[in-house]
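Apart from one protein chain that is not included, each protein chain of the complex appears where it belongs.
Presenting chain A:
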Amino acid sequence: MINIIWFVILSAGILTFMIKGDTKGLLQAMTDSAQNSIELLMALLGIMAVWSGIMKLCEKSGIVDALAKILSPVMRILFPNLEKKNKKALGSIVMNIATNMMGLSNAATPFGIKAMKELQSINPVKERASDYMITFIIINGACVQLLPATVISIRAGLNAKDPSDIILPTIITTLIALIAGLVSNAIFRSRKVPHS
């Protein structure tokens, strides 16, 4: 599906440039995009390295285990049997969710990738996403932010009457999105004919 979407988005973009006769614009957009990606990656390289270092401390000191224990009742329902199969995976998932909840998406990415790597180590078919991975992606995509700090600061910057009055609507909205995601996950999974 990603294949199709990528293809459609890109060819629609190129076609639009051609119809407008703006071939220069296309070249410019290509150059800019590539350059911006590299800049983003360079920024990510630094922050990711630092957060991975901090995460390693969490792992070695047992903080991850403690956090996983606190959240384990919920996690046990969402990720059945994962605790037995791979404790580190559960720990990384928990840290990813916890950092996402604080609105620290930069910090959440390294935990998320670590979680995916741990989940991959217990994935029977390496080319194919496991049920755990899909559940994790869905939760990650609709993660409750207790403090949408960036949004609040932008609203404050634009002189909103009460910059933080969007917190409660945001939390309710996210919960609805999360439930919708988990329900459709359950439906698709049960309808799915297993691959050979």
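Rule of thumb we're sticking to: a residue touches a chain if its C-beta (ideal position, glycine included) is under 8 Å from a C-beta of that chain, and two chains touch if they have at least 3 such contacts; residues count from 1.
One rule holds in what follows: contacts and distances are computed from a predicted model.
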Task: Have a look at "Imidazole glycerol phosphate synthase subunit HisF", "Succinate dehydrogenase hydrophobic membrane anchor subunit", "2Fe-2S iron-sulfur cluster binding domain-containing protein" or "Spore maturation protein B" and point out the UniProt protein name belonging to the hidden chain.
output: "Spore maturation protein B"
Statement: Logged for chain A, residues touching the omitted partner chain are 1-2, 5-6, 9-10, 12-17, 20, 22, 25-26, 29-30, 32-34, 36-38, 40-41, 44-45, 48-58, 60-63, 102-105, 109-110, 112-114, 116-117, 119-120, 123, 126-129, 133-134, 137-138, 140-143, 145, 147-152, 154-155, 158-161, 164-166, 168-170, 172-174, 176-178, 180-181, 184-185, 188-189, 192
